[in-house]
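Note that one protein chain is taken out, while the other chains of the complex remain in position.
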Amino acid sequence: MADEPSNDSAEEPAAKPAAEEKPEAVAEKPAAADATPAPAPEPEPEPEPHPVTAALTGQFGDKVSDEGEDQCGTPIVRAGADDLTEVMTWLRDGDLKLNYLSSVTAVDYTTRDPRFDVVYHLYSVGENHRLTVKCGCEDGEGVPSMVDIWPAADWLERETYDLYGTEFLGHPDLRRIFLPDDWEGFPLRKDYPLEGPNLELLTRQQAAFRGGQFDRIRGEQAINEQEREMAGPGVVGALWVPEPPADESETETPDQEGD
Amino acid sequence: MSTTDSSAPISSAPKKTFLERFLLVELLKGMWLTLKYTFRPKVTVQYPLERESVHPNYRGILRVDESTCIGCYLCEKICPDKCIHLEAERGYTKGKGGKYATYFYIDHARCLFCGLCEEVCPVDSIYHSNEYEAAVYNRADAVHDLRILDSGHDIIHYER
Partner (left out) sequence: MLETKEFELNMGPQHPSTHGVLRLVLHLDGETVLDVDTVMGYLHRGTEKLCETRNYYQNVPFTDRTDYLAAPYNNLGYVETVEKLGGYQVSERALYARMAIVELSRIASHLFWLATHALDIGAQTMLFWCTREREVILDFFEAALGDRLTTSAFKPGGLRRDLPEGWVEAVLEFCGTFPARVEEYETLLNANRIWMERTVGIGVISGEDAIALGLSGPMLRGSGVDHDLRKALPYGGYDTVDFDVPVYPDCDSYSRYLVRMEEMRQSTRIVQQALAKMPEGKITGKAPKMIKIAEGVEAYHVVESPRGELGYYMIGGGKDIPYKCKIRAPSFCNLQAVGPMSKGLLIADVVTVIGTIDIVLGDVDR
């Protein structure tokens, strides 16, 4: 009976690729990023810099570079890791009064040279304007911690470290915040599989499951006792399928003759 | 870090006179309000014996109309957590031509009840019923096959 399903899929190639498209696309995402046609509407960057960016470049010259605006009209600037503390201190205390650190995160561009961008979203309570500051960060290196400037950065940087593995130099207590301390890998990196690092534990059923071939798995044949024990009740439990009636599995292959 | 001086006068908390404090006026007011509710009609229902009906728009347990399904895989594709699995074949059966689903499994233990499958179905074959009692003793029972999806699963209705 285990052979029948594979025959099935060979005979019916037209329908299956559609269902299998998504998982493949996910796996190849970073590599295929440059091959997209993407004629999506993109507004032209404005020739005149945002007043916030202008004030910042006026203060620091070419230590910061203008990266335009995002879709909400928030100006984006990029600063080097060496100048980051100086720039951020001025942003908080200077004319812009960006006294509120809204969020810290990182973006993983696997193919780019500084692999990560650490992104700070700043806000001014009172002046009501925003600024996004980006800072490149190579894998294994770090950016200076902002805890001394905004205490809010404490947990936000721990979260970013936990999920991306970007170091924050000078952070008083840089350890994992969501995941257990002995967790391996950094889940939000693009090379980290969605199912987690212990893929071999998830058994071949999981792979079949991802391909949308759920119904090919038949009770005992697919899940032997050992695998069930290894993967735990949560994983295999979701894959349990009621045993099909005996006559139904018999008619599975002959059905094709009707075509 | 500076903190506000806790000995500073508290403005937003209501001030009370000595008599109010001594006679527990605020306590009596509260008790009076609670007492009034004793004589109002109940808003609760005795659940297994009385059942609240849900709005027709409610997204309950998924059902599939076997006779109209054209096996287009759209619901399987849109499902955010891949709880729908079907296999379709081309052929002439049940009084109609074209594609039909040979296997159709929905794992209700994984289902998010988001309604996306209902939305994309071109023939309105898959739909959310108004049933909400999906508890089972065994995870395997939460996986509904085409027969259960078409005719509905067993629900025990208690009566007073």
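Lettered A and B in written order, each chain numbered from 1.
Criterion: a contact is a pair of C-beta atoms (placed from the backbone, for glycine too) under 8 Å apart; a residue touches a chain by one contact, two chains touch by 3 or more.
The structure displayed is predicted, hence computed values, not measured ones.
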item: Option touching the unshown chain, where B:Arg63, B:His85, B:His108 or B:His128 are the choices; value: B:His128
item: Missing-chain contacts mapped onto chain B; value: 1-4, 6, 10-14, 16, 24, 26-27, 29-30, 33-34, 43, 54-55, 57-59, 78-80, 112-116, 119, 128
item: Residue numbers in chain A that touch the chain omitted from display; value: 22, 25-26, 29, 33, 36, 38, 40-43, 70-72, 74, 76, 99-103, 105, 107-108, 119, 121, 125-126, 128, 130, 132, 150-152, 154-156, 159, 163, 176-180, 187-188, 192, 194
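One rule holds for everything that comes next: only the chains that are shown with their structure count from here on.
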item: Intercentroid distance (Cα basis), chain B paired with chain A, Å; value: 30
